[in-house]
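Only one protein chain is missing from this complex, and each of the others stays in its spot.
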Amino acid sequence: MEQLSTRQAALKPKDYKSDNKPVWCPGCGDFSVLSAFTKAMSAMTLDPERVAVISGIGCSSRIPAYLNVYGFHAVHGRALPVAIGLKITRPDLTVLVAGGDGDGFSIGGNHFLQACRRNVDITYVVMDNQVYGMTKGQASPTTAPDWMRSKLTPHGTRINPFYPLVIALASGANFIARASSNDPNGTARVIAEAVEHPGFSFVQVLSPCVTFRPEQRDWKKIVRPAPVAPTADPAVAARRLMTDDNFFIGTLFKGGRAPFESGFAPRAEVAGELERSFGLTA
Amino acid sequence: MTAGGILLEVAAQAGYHGIMTRSSGPQIRGGEAAAMLRISTFPVESHADVFDILVGVDWLNAERFRAEIPLGPDSLVVGDLDGRPPAEYLATGARLLALPLSRLAREREGGRENMVALGAISALAALPRGLFEGVLNALLGRKGSEAVVSGMACIEAGAQCVAGESGTFALAPPAPTRGAIWNISGNEAAGLGAIRGGVRFVAAYPITPATELLEWMAPALEQVGGVLVQAEDELASVNQLIGASFGGTPSLTATSGPGLALMTESIGLAVASETPVVVVDVMRGGPSTGIPTKSEQGDLNIALYGLHGDAPHLVLAPLSVADCLFTTQWAVHLAEKLQTAAIVLSDQSLGQTRALIERPAEVAFVSGRSIQRTPVAGYQRYALGGDGVSPMALPGTPGCQYTADGLEHAPSGTPSSRAEDHRRQLDKRRDKLTGHDYGDHWALIEGDGDVVVLTWGSSLAPVREARRSLAGRGIDVRIVAPRLLMPVQPARMREALSGASRVLVVEQSHGAQFLHYLQAFYPRERGYESLAQPGPLPIRPEQVVERFNPRGSR
Partner (left out) sequence: MKTITTRVEFLAHALAIEEEAAERYAVFADQMQVTNNPEVATLFREMARLEDEHARRIEEMSGDKPLPRIDPWAFDFGDAEPPEAVDYTATHYLMTPYQALGLVLNAEQRAAEFFQRIADGDGEADMRRLAAEFADEEREHVERVRRWRGKYPPPEPHWDEDPDPPNELE
């Protein structure tokens, strides 16, 4: 049992919640992930004002307003660049990004790849329910090709699903984990680990949509801890992920890449050098 | 291009004013290129109606520049003995002066024809040859002194071979005294304005003709502890700015039309979330990929109206190469002060023109964002009242945590779809802009004649040239050129146009976008006349003169 008695008496998880009540459907996995965020922050004894949670659009992207930290609820698919701009210029903050599978892997897909490559020290938590909830249940990039419950794709998408962890690994993410909303404490642990690991950390949380994918209530019967310890070797991680059935949970990869450093240290005065370059050469 | 740069620098050191623009073919390497210079005893911002001297170092594909290089019967075409200038140029009545450019270059160790040509020009224009050595040293010194020695030898040889024509186009002696002179492009000037205004973060995606602005800023930002990030696309660029600005850092990006189109959704986010950002659009020919290397004022509509919803924001346009500095700096200040998005409409002809300008005075416009620095009970990020600008808490400030939102919101920031919240926040975001006093900088107004030319951006330069020309013919033209395009300033514009008998609207746009904007926001009982032409050809001063003094009418 890990005891962190050296830490100061800290804020309780509920102290990280705001007074806004979630608009999610009762039964939604995102309630659990919200709880996991607050538990992770409490366990890390983060000052709420030194945390920023950035999101795009979608059910799960509503999270910032439910937290008592600084938040930015940006446009669809663009949470990662907002977070990267913030972290580069405010390295003193703990920056997390929260969102869903459509926001992160479809409309924001390129930012996901580039964020993995850039390896800025932020944590990206994707609540994956394989569906678009806010627009009434369309297929997302992680939806199985034969899922036929959407009016937009009545014959199924018939296109290959997106495997976010594999893609994160191939793109250079420095920390890769999968969690399940059935275990908010385990999810909190993974989020805390992700925040503490340097560089770009990616956490996929299997988080059921009970309204459009009621069958996902059964995920709790399928998810199980990965029977292996995290690896730092991308080749080992790749092999594991390629043979994974997408229901193993736990931290799968902890890389050793140095995070992106920008050297940002703004000064108010304008260097005279800048002007001298325009003077005549004589 | 190198020879053009040397010539401009020598002219500057000799005490002259001048500009250099350029045009090039579509090839990445080895293509035809034209450097177009104007050297003058007074400050100039555009080319005159005709060029005096056209020098062809070689003539391959040179006819492609014919429309951009007008010549007249008094012009001189200089080329190699063995070359054959395109007939189009000689058809203007210009005189041909064939010189042994190639042979003279060959006869000298490491000799180059463009240096021989430079020598010829220096003799024709009577520029002090002594200045060339210093400039060559500064520009070519890296390549070793042989390059300087051979360059000087070529310049001497070129000068000698036109001895008979020396001084044909001699410049009058320059004005004796003036302040420090800068040799600067509009893109560089905009970059400096951004930094002077407080910008310390730039995220951008390369795009012609804005890339040079970014290339100048990357090392310049480092000198003030700032950062430039090359983002994956324009969507990322503008959103990185929003993140950095949310954290308290004044932020800017530069792009061109296609990039601006991609950014518009998030510029709306900056407006709705009241996060200051500045986007410099160095316009090029459009629509779509259009003509990336050449200028057009065709992005006015998207800058004014391109955001979805009612999204009041700032649109500004620099009026000259030098003014790129002031207007960009002012835009940063206004965006920060008013917590909104500002779009600065520069264009290729301002951005990529090098001009000799007097060192611009420093102005006091520095960020000046209203910040909530101390904890306050019940902090409301989007509080109503006052001038509509509500203090912004930055992350790290205890007790003021809030979520910035692109969803319509209550004063607290909590999403709201209620009619009254929507109405109040729309009012807030509008009123803070319309209620601000922009002062005299809103426009440049010159002269008080009762005939008026209303123009904007890079079209001002030929209009000013035309005004000088018309003044010589006894016609006093008043120029009104707004620097602030949004929000509109009806009272000021009424005053600026008071007593006008005619108002001619001059712009480089096929669809007369500026005219339609004026008709919508500054309706005038007697209407407007329009001189609207698409890029890439610049408006020529003579086109404006003609409207007031038709040929043969006097």
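Labels for the chains are A and B, by order of writing; each one numbers its residues from 1.
As a convention for this text, a contact is a pair of C-beta atoms (placed from the backbone, for glycine too) under 8 Å apart; a residue touches a chain by one contact, two chains touch by 3 or more.
This one's a predicted model, so the numbers in the text were calculated from it and none came from an experiment.
Taking the full assembly into account, the omitted chain touches A.
Among the residues A:99, A:141 or A:208, only A:208 touches the chain that is left out of the figure. In the complete complex, the hidden chain is touched by one of A:50, A:220 or A:257, namely A:220.
Of the candidate positions A:58, A:141, A:161 or A:199, contact with the hidden chain is made by A:58.
Counting over the whole complex, chain A has residues 1-5, 7, 9-10, 12-14, 21-29, 31-32, 35, 39, 42-43, 57-58, 76, 134-137, 181-186, 188-189, 192, 208, 210-212, 217, 220 touching the chain that is not drawn.
The rule is simple: only the chains that are shown with their structure count from here on.
For the pair chain A and chain B, the distance between C-alpha centroids works out to 41 Å.
Chain B meets chain A in the complex at residues 9, 12-13, 131, 134-135, 138-139, 180-184, 188, 192, 195-196, 198, 200-201, 203, 220, 222-227, 229, 231-233, 235-237, 239-249, 251, 265-266, 268-269, 273, 359, 395-407, 413-415. By the touch rule above, chain A contacts chain B in their complex via residues 18, 20, 47-52, 54, 64-65, 68-75, 77-78, 80-90, 92-93, 110-111, 113-114, 262-271, 273-275, 278-282.
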